[in-house]
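Heads up, one of the protein chains got dropped from this complex, but the rest are sitting where they should.
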Amino acid sequence: MGSTFGNLFRLSTWGESHGGGVGVVVDGCPPQISLSEEDIQIDLDRRRPGQSEITTPRKEADRAEILSGTFEGLTLGTPIAVLVRNKDARPEAYSEMSEKFRPSHADYTYQAKYGIRNWQGGGRSSARETIGRVAAAAIAKKVIQKCFAPDLEILPFVESIGALQAEVDTDTVTREMIESNIVRTGDPNSVEKMIDYIKEIRGDGNSVGGVVGCVIRNVPVGLGMPVFDRLEADLAKGMLSLPATKGFEVGSGFEGTKMTGRDHNDPFRMVDGKVRTTSNRSGGVQGGISNGENIVFRVAFKPTATIMTEQETVSTNLENTELTGRGRHDACVLPRAVPMVEAMAALTLVDHMMRQRALCGDSQR
Amino acid sequence: MGSTFGNLFRLSTWGESHGGGVGVVVDGCPPQISLSEEDIQIDLDRRRPGQSEITTPRKEADRAEILSGTFEGLTLGTPIAVLVRNKDARPEAYSEMSEKFRPSHADYTYQAKYGIRNWQGGGRSSARETIGRVAAAAIAKKVIQKCFAPDLEILPFVESIGALQAEVDTDTVTREMIESNIVRTGDPNSVEKMIDYIKEIRGDGNSVGGVVGCVIRNVPVGLGMPVFDRLEADLAKGMLSLPATKGFEVGSGFEGTKMTGRDHNDPFRMVDGKVRTTSNRSGGVQGGISNGENIVFRVAFKPTATIMTEQETVSTNLENTELTGRGRHDACVLPRAVPMVEAMAALTLVDHMMRQRALCGDSQR
Amino acid sequence: MGSTFGNLFRLSTWGESHGGGVGVVVDGCPPQISLSEEDIQIDLDRRRPGQSEITTPRKEADRAEILSGTFEGLTLGTPIAVLVRNKDARPEAYSEMSEKFRPSHADYTYQAKYGIRNWQGGGRSSARETIGRVAAAAIAKKVIQKCFAPDLEILPFVESIGALQAEVDTDTVTREMIESNIVRTGDPNSVEKMIDYIKEIRGDGNSVGGVVGCVIRNVPVGLGMPVFDRLEADLAKGMLSLPATKGFEVGSGFEGTKMTGRDHNDPFRMVDGKVRTTSNRSGGVQGGISNGENIVFRVAFKPTATIMTEQETVSTNLENTELTGRGRHDACVLPRAVPMVEAMAALTLVDHMMRQRALCGDSQR
Partner (left out) sequence: MGSTFGNLFRLSTWGESHGGGVGVVVDGCPPQISLSEEDIQIDLDRRRPGQSEITTPRKEADRAEILSGTFEGLTLGTPIAVLVRNKDARPEAYSEMSEKFRPSHADYTYQAKYGIRNWQGGGRSSARETIGRVAAAAIAKKVIQKCFAPDLEILPFVESIGALQAEVDTDTVTREMIESNIVRTGDPNSVEKMIDYIKEIRGDGNSVGGVVGCVIRNVPVGLGMPVFDRLEADLAKGMLSLPATKGFEVGSGFEGTKMTGRDHNDPFRMVDGKVRTTSNRSGGVQGGISNGENIVFRVAFKPTATIMTEQETVSTNLENTELTGRGRHDACVLPRAVPMVEAMAALTLVDHMMRQRALCGDSQR
């Protein structure tokens, strides 16, 4: 319960950090979409640990196996199951966690909720679970491109790390700019500073948070459903379902609350025969529905909970005690959060595209 | 499609601003809960227009009629239908809108999505739709109190209007403090300033946004589901599904991204035989599951889109034109947003309480 | 919980026999479909009590009011709410039922399940609830005709009443043949016998069951989803959700189990450039998916539970007692079951049409 996402393009992820593996079943992928394991691997590689000097050193190749749902390189329209085995599990690094709740982790809440938990590596609450999402989203992106919006681009990037703020122009940033550096920021001037800062924080046994910004370009008009399933509501849910997230804002966001309507409204103008807005404080959604402008949003990630310093906590015997972090962790999750944000955006969009097609047909777009 | 919320306590709202009425069907309300029309009316009155000198002057009594699902004052366990008739509709005030898209409203996106729209008063995109939510939430709150958490309190309040920031202590604020003033802020020192500012903005034919803060106290441990249906993810979705919202943050939110883990983590301590945290930057949720601390979150509302000034826009014939706002509107939605935020919080919580009971039984709590 | 049907064309019915009314909300109706209250009324009139000398004399005009979701005669794409007030309620006729469980009714099970029940007229378990389904299906049929299959015909008919078996040719039966007689059988030779039999049974204070057959013609190929949401599985669910139903069979049904594969298989042949089968023991579905042949199924309805004879039962005090039926009831529900079967078939089909369009697009068909 709770591991399923989407109404039509519906995925169920499964798996724990230190169990037999992690994976996903996608029930609702359109047929005749070209799909290979390599299509999925590309995005898993962007997500996997050990990909650079500023990510966790856990060594996981994260090789994806497609178990069903394709035939001769094309999707069948039936469920696609993807399996990634866990390889570099080191449960012994977590033995102390079997007896103590790690502060600001999910150890205590899982125990309280279920009366049981897999204490090895965080079990189901590990970010390793996002493998299933990233794999499903790799499929979703192929569906979007083939069936719905060939030119659509989802471009998340690191906007800030701690107090270090990058300058990124959402109209011009490219995937190449973002992927060209291991921080995945869209601002070349910030790269070195951010890398140095992460290393410094890590050297100190500490951790840091940050913000991922995201722009989605070439979005069809008309995606999103009144009144509960507004596009921004479903994006917010998708983003807040990622580990370590604490906030979401779209368009003008919290800053926009300080403006007056006169300054905030986006005037409509005809441009090249299309209805356009001359500003985009709406962030590409109006009344919960995409208006064809860039969708722009931001996601807050808190500092990694695992730190290499002694902290106060309580034991599973409900006694006060202390705990020092162990295991292999990212001192800053932001670079690896980029493909996760991209995944949740793609999964949200493809589902709304299929819903819109169900309701209004192909001709509507 | 899109007008349904919740998995178990499931509501479907319906209705347009200027149609036959608005309402809701709740399918999934537990039986034997005491419920009267007055229970619902109390919250509708907090939401309705014309309630004070700083809200829209539209005159709607918003009288709720329970059409089904109760018998001799108790819920039956079967669907509860609630109907509120529209009375003070003035479609003529909107005749210009039949030919022009109001900037930063949903007129254009509805037209583009469906190829048709009810242009009278915004139709389905009108905040009038939230009547159904508030009515359903009045029921939800009775269920929470009777079946799950008698002492639980949901206390939203106006935290800021434009740049005016109230000082509210989420540990001590009371419903009385909030409801004692027409702005619904929890800070007595800000009341007058905020009222004056709203009047000034309205006098200028302008509008302004703001932030609603919310604290939920006495929350059972263990609510929320890994991994997609985290409690904060469902709260985010609920809040972003409200009209005019642009952002959501829980606990430390966006500010917390600037902290290091050492400063951000919430240490556990045993207090009175219970596992507690000595700080609450988590905002009451860890790993997507409530930890028993106060749930604290904030919601950003943009300035009202309708302003009484000429604005650039396009016509339904796709030609550039101008439009000046008409109709009766709130210059600031914040005071009336408070019961809406409360409604979505209650609806989110009751659904998770029922899901938790389904999964783990009564004994788990 | 349980009063919602459909994945995309989703309806929630509500209401009790003797409450404020009954109705339905349809969330997921495509936009721009011509729809009037009269469209709905036609089918409600076929369902309503008192329509002929062989149905219950309860006097209900069952006038439908569309409360939302249409504008200038067209659907908006947003929820359509339909309300039918109860008029001729006579709760006093049921006062004895407040203290005794009627045999083979739902009185006892509702009480046991919920710990409470509306004992007036069966409350939620009354066949009056099907008004919402019939209203929603009137909308569904318009959607099917406009968006998906203009020539599709759903033709249910009374196939048997008690041991009286009609002879109906599913290839040639027409709506005119069925609706030309108050029994709604497709066999002119059986009409008088069936009417006489129903009157005789009613005169005896007794009741009788029967079978509704149904043929659906001009069905698009490709409707139905492997593996759980097979078209026949969803039809079975829809039919068994109707009051008083005890069985469902499609194509060769139970009789077909006695055949060998050699005799049972439907050979394929090309006919007029189309893939056709030369027999139709499959009943129009293969592997859960429509093959373009007529869909043929049968639904068993048990004898009406209310009879005017003393029966053994128990009281709500859990003591043995006796009860004699009162109230106004059909001695045979079959004639009024015909529009109910039609409704569930239409609702099942439209949902699968929208699902197929979501998955494969318009071009697929």
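Think of it as A, B and C in the order they're written, each chain with its own count starting at 1.
To be clear about the criterion, contacts are C-beta pairs under 8 Å (C-beta built on N, C-alpha and C of every residue); 3 or more make two chains touch, one makes a residue touch a chain.
This one's a predicted model, so the numbers in the text were calculated from it and none came from an experiment.
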{"item": "Selected residue (touches chain absent from view) among B:P49, B:P226 or B:G292", "value": "B:P226"}
{"item": "Hidden partner chain, residues of subunit A it touches", "value": "1-4, 8, 10, 12-16, 19-23, 25, 27-28, 31-32, 65-69, 71, 74-81, 83, 113-118, 123-124"}
{"item": "Contact set of subunit C toward the excluded chain (per top definition)", "value": "1-5, 13, 101, 103-106, 108-110, 112-115, 124-125, 129, 160, 162-163, 201, 206-211, 221-230, 232-241, 243, 245-254, 256-262, 264-270, 273, 275, 277-278, 281-283, 285-292, 298, 300-307, 309, 311-314, 318-320, 355-356, 358-360, 364"}
{"item": "Contact footprint on subunit B, counting only the chain that is left out", "value": "7-8, 28, 30-31, 77-78, 147, 226, 354-355, 357-363"}
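To be clear about the criterion, only the chains that are shown with their structure count from here on.
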{"item": "Most distant chain from subunit B, judged by the mean position of its C-alpha atoms", "value": "C"}
{"item": "Separation of mean Cα positions, subunit C and subunit B [Å, integer]", "value": "39"}
{"item": "Gap in Å, rounded to a whole number, between the CA centres of subunit B and subunit A", "value": "26"}
{"item": "Euclidean distance of C-alpha centroids - subunit A vs subunit C, Å", "value": "45"}
{"item": "Sequence positions of subunit C contacting 2 or more other chains", "value": "8, 28, 31, 77-78"}
